[in-house]
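In what follows, a single structure is set out as structure tokens and then discussed.
The other protein chains are all here in position, but one chain of the complex has been omitted.
Showing chain A:
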């Protein structure tokens, strides 16, 4: 009957389908866990150890691998595909398994002085083209660099402005101005970096500016003078210049043969002091010393606390000579508290010492 044949047809079709799928289906008790982004499959099914030991290991492993791979491939083939240059490509999802990073995530850099200003004013970055049309040469020239459009150094004629001294060398003036601009730029770049690291930058007045105030100049002079091996003691002085007040670490000694009365006075005083049995103490000096000691201790304690919390708590039986020894106190210290979550990587860079645990 027609009904029978329809049923038969359907049954036949189903059987065919099943046969087709037969070659790629694998029967497993537990489904595998897949992470397609990593092309990973994890099979948790139990294998009876006794069964395993009986068989030939390699063949058993081959069969197991074949089954698992079949399942993985089935899973991969379910992904959306597209054609890219004569090859069929399956798009993979993002990897799911969490894996540790190589390095800690980058810290956000504080904005530079210009960036802060631009944000404040709402100035957007405008991308400039690399090439500019040069009328004189009638071709496209770079905006900057080799064979650029407005190359000031190539000019062979500079008009002397009305206000300038006729004997002044305008070319040298240009060169000097350029050097100053470069130095200023470099200085600002370093200042930005120092601000980002909260480190020390060279003080004001030490790099030449166009207009310098009197005390900037004075400071620059004093710094330059004391930057010698003998900390400025033997530097020539101008006729009316006063001798510098604290000439560094070098000690000052009285001349051997000079003021006789002074020497006599000093010796008598010394004898008096030795006689008196009173403790000779300079009170201000003592107080200052004590304050300094206290400050130093405080700083050391804070740093130790910060570094201890940050240090690695690993079971490292290390010999303590770690290269990252700077911030890595954690080796010897019994791991302090759950840690503020700062890596031992905080130890990298001695510059970070000044602000432990607080970024």
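Here is the rule we use: a residue touches a chain if its C-beta (ideal position, glycine included) is under 8 Å from a C-beta of that chain, and two chains touch if they have at least 3 such contacts; residues count from 1.
Throughout what follows, contacts and distances are computed from a predicted model.
Novice: Which listed name, "Ribosome production factor 2 homolog", "GPI-anchor transamidase", "Elongator complex protein 6" or "Gamma-secretase subunit APH-1", is the one UniProt assigns to the chain that has been left out?
Specialist: Hidden chain identified via UniProt as "Ribosome production factor 2 homolog".
Novice: So which of A:9, A:47 or A:160 would be touching the chain we can't see?
Specialist: A:47
Novice: Which of these touches the unseen chain: A:12, A:66 or A:266?
Specialist: A:66
Novice: Of the residues A:4, A:88, A:157 or A:172, I need the one that contacts the missing chain.
Specialist: Touching the chain that is not displayed is residue A:88.
Novice: Which residue, A:23, A:167 or A:211, contacts the hidden chain when the whole complex is considered?
Specialist: A:23
Novice: To test your reading of the contact rule: which positions on chain A touch the chain that is missing from view?
Specialist: The list for chain A reads 19-21, 23-24, 37-47, 49, 52-53, 57-58, 61-62, 64-66, 68-70, 72-74, 76-77, 81-82, 84, 87-92, 95, 97-106, 193, 196-197, 312-319, 321-324, 335, 338-339, 341, 343-345, 348-350.
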